[in-house]
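Here the complex is missing a single protein chain, while all its other protein chains stay put.
Letters A, B and C mark the chains in the order given here, with residues in each chain numbered from 1 onward.
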């Protein structure tokens, strides 16, 4: 592709998310007419050996055990961070200082203050950033937002959001970084998705009243003893939105049997929408304008009417997968880098999510409605 | 049935619920081996004419426009109240004073204090009482409770309950008794069902934090003007249960498109249960003990394994209807009157529901966790 | 109800269906404004003792072990036959000869020729008859038929019907009357429902090509030996309809896990309908006229818009049960007896079903498309 500029990627990390990103960089150019040719330049990981092996597997040309060296490499255009959460800030600030665009997995940082610092730095440096909220890239969510904005639901009155899984349901599983009082807990880990979806669809949340509950109060410490858990297993909040709607979200990582219940229900004066990530190629729409006796929730299946589905497959009903959402995320970010579109979910948006989380946590401790602005 | 004592029924009211009760009295003896022969003795309504016509339609032998006369009739054994909520207390106390058993539609009374007075009077008089929480009579709820008690779900950790309909979603519908600040609102009207189901399944709620929101803030007053609405359209609460579980309920009568979303999700350490009243002949059960690769929510269909389904139909999958639940409710109440079983949901239980409602309402006003005992 | 004529019922049989009919006679007058007052006059069964006990349980005033005596009783207006299939013809002809209206459970008779004789006799005698195809009484089926007739689906092109259960799936269950080569088999037992629904919705079937398969080829004979089974466990047919549509039905009584899969899928040039008896208070409708991007199958929930649902319950989503369908069936039959409406499913219709069954069976033996007129 000689007529396209080359964008050289430096990836930090090769775990679940590192692999998902590599997958996205490989598939995005097959699907989208990207503004750049992507070059998988260097993969950095915690050791030269680990990095070398991952680079081979993921198709990166070079590898290093020293992420700082990679960030300093003038050839690299974009630093992609999928390292542990605690390192995000240091890595991102270094990359920004080096003038790189920065793509960072969620959460942007364990604390909102850190996230703000990162967002400020990026804006000052004029680089483009992105946080990996890939569920927002689902064409059916875009369809939902469009229907809300167009008035198909009328005035929005009520919202119910949930993100429930069961990956922490086993009480004998050891204490991990997820249980760290700084940045840990179900609300921060997956409630962040529920909050991002809620604001994506309905606009700003203005007030929250939280209820963060620890259910499994101690876990094995990995050294034969136990360790007290202070982070929430279930984080709930009552919400008020700027548009006048009221609602709730629940984040729950001990919901036995649930693998991906990232769901919402939206009720308006003229209609309603239901969605479940368990069947994320579907959106259910109720219109009060349908004829009497024939009203009901319509199961809309994803298809070429729901861009950019048609770029993946010309026929409806074939379904996108989780990794496809990542390709969409990357394509949109590259559009932002090229100046074709605003940042879809930049560091400022990541900071917003952390602010919401901390406000809900504080609200829970204080049993008080708190403003989120 | 010469070998069975006769139980003479006096019914007050002939609206939606009056008809449902009459239906239940007619069908219960066909289904159950009741301890009594039921005699539909007298129907009372707001006028002689209305009462006479309803008596003919429902199969009552006598009728009257004066409910006091009926309550005083020494022939009557059981007074069944389906009159407007505001009259429940006066009618019930009169019937109790006359030594009648009293069956009263929900809500028992608009205020918990009134409900307590009624329960006290009934206990003092030694009569048997019942409040009409018919959803609790679903065999699938009994199945759910039995599974919880038997430990099939392990330790119960998390509960999500909802009762959502859309019968008040139309903002142009006039102000009614449902909007009366005393006893009105979605939480009182249908949240009562959600609370009854929650305690039926998991046992006592110990603490609540409420969020009662008015969405449609004024309604036509029926006289060309508008009237301010102060009651909640959506009532939500965070819950703590005595068994250690935490959860939520939501009552919502403006949930456009929802006709009967009386649903719950229960997550335990070993399994989970999902239920929706929209398909109330089904219960969904997840067992973590199922083999790897073959786990999933099982859709259990109601059948003769779920008593008393088998008395209605010997074959599974044929399904009970709403009115069948009322027949079960009546059969259980008659068993209690005959001393065969404890009261399934007596006035004391009705008082409990009103107490929960008022505590949630107060909690919402005060933004404070309140104890419910 | 002094202003209504009395209709005196004589019921033969008190098993599953006898009980269901008694239930229907008790509930129909509570729901419908019937043209008659129903009097449960006499219950006949195979012995005086059995009949006496059933009469008590079901609310009949008299009982007898001699059905002939009951049929001869000049007081009886309507003879209701729920006795074993092999006796239907003799009983019905006797009742017709005595000038009674006759209500007979399905199948009307094991052989189409017998059914024809019965229908001829009834028409000659001028009495009103009914065969108990209660699934046709579901308001959602009426809704489906109305939508088809109104053109909402356009030209009907394709039909898929199935009736599958698993009550014969256990190979160790003994040989019964259901396996009798005369009148037995899955096609006759439950395929009859699938055929009745198909013609109810789409009109006459004109040609069939059958495939009747015996899967469990021998069963215990109850005397320590085994008996060869010749009747079908699964009966399938390709269909052609007079309206031009082509389709299939399947009757299957060894469909492990299925309790009531009486389902259909109808595809037209403008829309489609899906239905499952497993959730028989729902109908799913696809309209090609919905806007692009918002098309999908609508889950229509039963409610007062779907008469006569509203007579059972004034609110949508509360759901009818199996026994309610029987009450509707009885109400419609009484309307026919009173001359208010044509017979909803008389003996001629019952004969038609037997003719379809026999034609499919013969088609299967001959591997030939056969006309069904």
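The definition used in the following text is that contacts are C-beta pairs under 8 Å (C-beta built on N, C-alpha and C of every residue); 3 or more make two chains touch, one makes a residue touch a chain.
In this text the structure is predicted, and so the values were computed from the model without any measurement.
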Report summary line: Absent chain's touching partners (shown only) are A, B, C
**Report entry** Residue among C:105, C:250 or C:282 touching the omitted chain
**Finding:** C:250
Report task. Check each of A:5, A:59, A:84 or A:244 against the chain that is not shown and name the one that touches it. Result -> A:59
**Report entry** Selected from C:37, C:53, C:180 or C:211 as touching the chain missing from the view
**Finding:** C:211
Report summary line: Checked against the full complex, the residue among B:299, B:340 or B:365 that touches the missing chain is B:299
Query - Contact footprint on chain A, counting only the chain that is left out - result: 1, 16, 19-20, 22-23, 26-27, 29-31, 33, 56-59, 165, 167, 258-260, 277-280, 301, 303, 312-324
Report summary line: Omitted-chain footprint on chain B covers residues 143, 147, 152, 282, 284-285, 290, 292-301, 305-306
Report summary line: Absent-chain interface residues of chain C come out as 153, 157-158, 160, 162, 164, 166, 169, 171, 209, 211, 213, 215, 233-234, 236, 238, 244, 246, 248, 250, 252, 254-258, 265, 267-272, 286, 288, 295-297, 367-369
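Assume only the chains that are shown with their structure count from here on.
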Query - Magnitude of the superposing rotation for chain B and chain C (Cα, nearest 5°) - result: 180
Report summary line: centroid check, CA-based, most central chain -> B
Query raised in the report: Between chain B and chain A, is it the same set of residue numbers doing the touching on each side, over half shared, or a different set?
Result: same
Requested in this report: Take the average of all CA coordinates in chain B, do the same for chain C, and state the distance between these two points in whole angstrom.
Outcome: 35
**Report entry** Residues within chain C bordering two or more other chains
**Finding:** 301
